[in-house]
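This report refers to the structure that appears directly beneath it.
Here the complex is missing one protein chain, while the rest keep their positions.
We call the chains A and B, going by the order they appear; numbering starts again at 1 in every chain.
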Amino acid sequence: MSETQGLRAWLLTDTPTSRRHAKYAAAYQGWLSFRSNTMAMIGLWILVFLIFVAVAAPLIAPHDPFEQTLSNRLQGLNSEGHLLGTDSLGRDILSRLIYGSRITLFIVGLVALIAPITGLLVGTVAGYVGGWTDTILMRITDIFLAFPRLVLALAFVAALGAGIENAVLAISLTAWPPYARMARAETLTIRSSDYISAIQLQGAGPMRIITKHIWPLCISSLIVRVTLDMAGIILAAAGLGFLGLGAQPPSPEWGAMISEGRRFILDSWWVATVPGLAIFTVSLAFNLLGDGLRDVLDPKDAEK
Amino acid sequence: MTLLDVKNLWVKFPSRHGVFDAVRGVSFTLGRERLGIVGESGSGKSLTGRSILKLIRPPGIMTADQISLEGEDLMQKSEKEMQAVRGQRISMVMQDPKFSLNPVMTIGEQIMEAYRLHNSVGKKAAFIKAVEMLEAVSIRDAERVMRAYPHEMSGGMGQRIMIAMMLIPNPQILIADEPTSALDVSVQRQVLDIMDKLVTERGMGLIFISHDLNLVADFCDRVLIMYAGRIVEVCDADKLHEAKHPYTQGLLNSLPRLDAPCARLKVLQRDPAWSEAPSVSGRI
Partner (left out) sequence: MTMINVKNLNVWFGRGRDRVDAVKGATFAVERGDSFGLVGESGSGKSTILRAIMGLAPDWSGQITVDGNVISGRRKPAFYKQVQMVFQDPYASLHPRHSVDQVLGETLFLHGFEGIDTRVAKLLDDVGLGAKFRFRYPHQLSGGQRQRVAIARALAAEPQILLLDEPTSALDVSVQAEILNLLADLREERGLTYVMVSHDLSVVGHMCNNLAVMKDGEIVEIMGVDALRNMQAKHPYSQHLLEASV
C-alpha cells in the first residue's frame, strides 16, 4: 500500500530528478486527466475490447467464419448455436463479426499510419520552407481535396484492382490532404514563435527545427484528428466493401457483410443490421477517444 | 457613504493536490472613492475584482459572508438577477480592449447597441448620445471613430472606447483591472485622467486593480496591498511610501529609480509568515 502511494507521489511530483522521471511523471499526469473523462474511457475500453477480440478470434469464435451450411441459412437471432443468427449461406454471423474485427483493425492501422505521416511531412515542409515549395505542395493538396473522397477512392480501386490492400491505399491517398492543411496551418503559427527564433539563433538547421521542434507540437493535434477521422475511415472502407470494391467475398469484412445482407433486409433484417451496429460502435468509440485525447494532448491546454 | 461592503471573501480552486485558496478572507468597503488593489501576479487581486460581480468560473468556488451593494446582498442574488447588476450598476474594464470589443462591428454600432440596451430610445438619439460619450473620453473626431472597426484603433483609443461603453448605463461602481498595463506611458496618463474626471464628476466608486505601486500611489485615495490571497496592509495612497509591512516596503525598494542609482537592486525576501497571518480588514 505504502509502496503504491510512494509511486504515486513519485509520479505526481513537480520536481523530477532525472530525464526518465520527468517523462514518466508527464505521461502519468496526462493519463490522470484522460482518466477523469468518462466518455473517453468508454471509448478506450471498447477499442481495447476490439483489439482483444481480434487477437483472440480463433479462440472465441464459436464457428468457422467460412463454413457454409446451406440447410441452416438465415437463422434468426439467438437460434440454436448461433447467437446472432446466420447469413444467406448459413455462415455464423457472430464468428464472421469476430474475424471481421481483424480486417477493420488492419484497415484502421494502415490508414492511420500512412495518411497522417504523409500529411505531416507535406504540411510541415510547406509551412516551414514557404515560398515556391509551399505553393507547389499546397496546390497538389488542393487537387486531392477537390475530389469527393469516395469517388477518388473508387477511381483508385478501379485502376489498381479490387481488394482490401488497394482499398486501404485508396483511402489513405484520399485521407492525407486535410492533415497536410492542418499541419501547415499549425507550422505557420509555430514558425513565428519566439522559441523557434531562439533555436534558430543557436544555429539549428531547418531539418532539426522541423523534426525536433515543430513535429512534437503538430503530432498531438494530428493524433486527435486521426482518432476523430477514424470513424469516417471505417465507414469509407465499409462503403468500398459494400460497393464490392473493397474486401472480396468470402472475406468477413463488415461493409461487405452489410452488402450481402442487403438483399434480405426485409425478411432477415439482422443479417445487415448486426455488422452495421458493429461499425457504429467502433466509430463511436474512436470519436469518444478522440475527444478525450484532445483534452489531454492539445498544446494550448498544456500551458495551463 | 459606503457603496460596497465585502466581508470575508474566499475563492477556492479544488485541484489534484488539494484545495488551493486563491483569495483568503478578504474584507473591504468602497465609498465614493478611488480604491487601489495592488499585488503581484497570483496575489488574488484580479479574482477579488471578478468575485464582486460573481464572475468566478467553475471549478472555482467563491464564498463570502456578504457582498452588499448599497445594502443589497449580492450573494443572495440568482445568476439572472446578477445580470441586471453587471454592467448596469457595476461595470468592469479589462486589461486588453482588443478582446472586449466585437471585431466585426463598427465602434459606433457597438456603443449604440449598448446604449439602446439600457435606454429605450431611437437610433438617432443613440447616435447623438454615443458621440457625446466618445467626446466625454476625450476622443476628438468622434464621428470618424464611430465608423471605424476595433482593429483600426490603437491601444489607448480602444481602452477609452471601452471606458465610454462601460459608463453608458451610469454605474455606481467601476472595476478597472489593469486598464493601462497594455498602454504606453504617455497614453497611460491620458486614460487615467479621463477615468479620474468621470469618477469625480459622477460620484462613482472606483476599484483600480494594478501591479504598479507608483501608479496606484499617484492615482488612488486608498490602497489595499494583497499577498498570497490576503490583504497584508491597508493605507492611504499618499502615505504608501511610508508603508510599514515588509512586503510593501520590499516591493517599493525593488523598483529601479532614476533619481537614486545603485549597483544592485534590493531583492524582496519573502517571509512565509506573511501568507499565514490573517487578512487585514479594508473596511472603514
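Note that a residue touches a chain if its C-beta (ideal position, glycine included) is under 8 Å from a C-beta of that chain, and two chains touch if they have at least 3 such contacts.
Being a predicted model, the structure only gives us computed values, none of them experimental.
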Contact partner of the left-out chain, one of B:1, B:104, B:185 or B:273: B:185
Candidates B:61, B:255 or B:277 - the one touching the absent chain: B:255
Of A:59, A:146 or A:201, the residue in touch with the unshown chain: A:201
Residue ranges of chain A at the interface with the undisplayed chain: 14-19, 21-22, 26, 193-195, 197-204, 208, 212-213, 216-217, 299, 302-304
Touching residues on chain B - with respect to the absent chain: 40-41, 155, 184-189, 211, 213, 250-251, 254-259, 261-268
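Rule of thumb we're sticking to: only the chains that are shown with their structure count from here on.
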Interchain centroid distance [CA atoms averaged], chain A/chain B, Å: 49
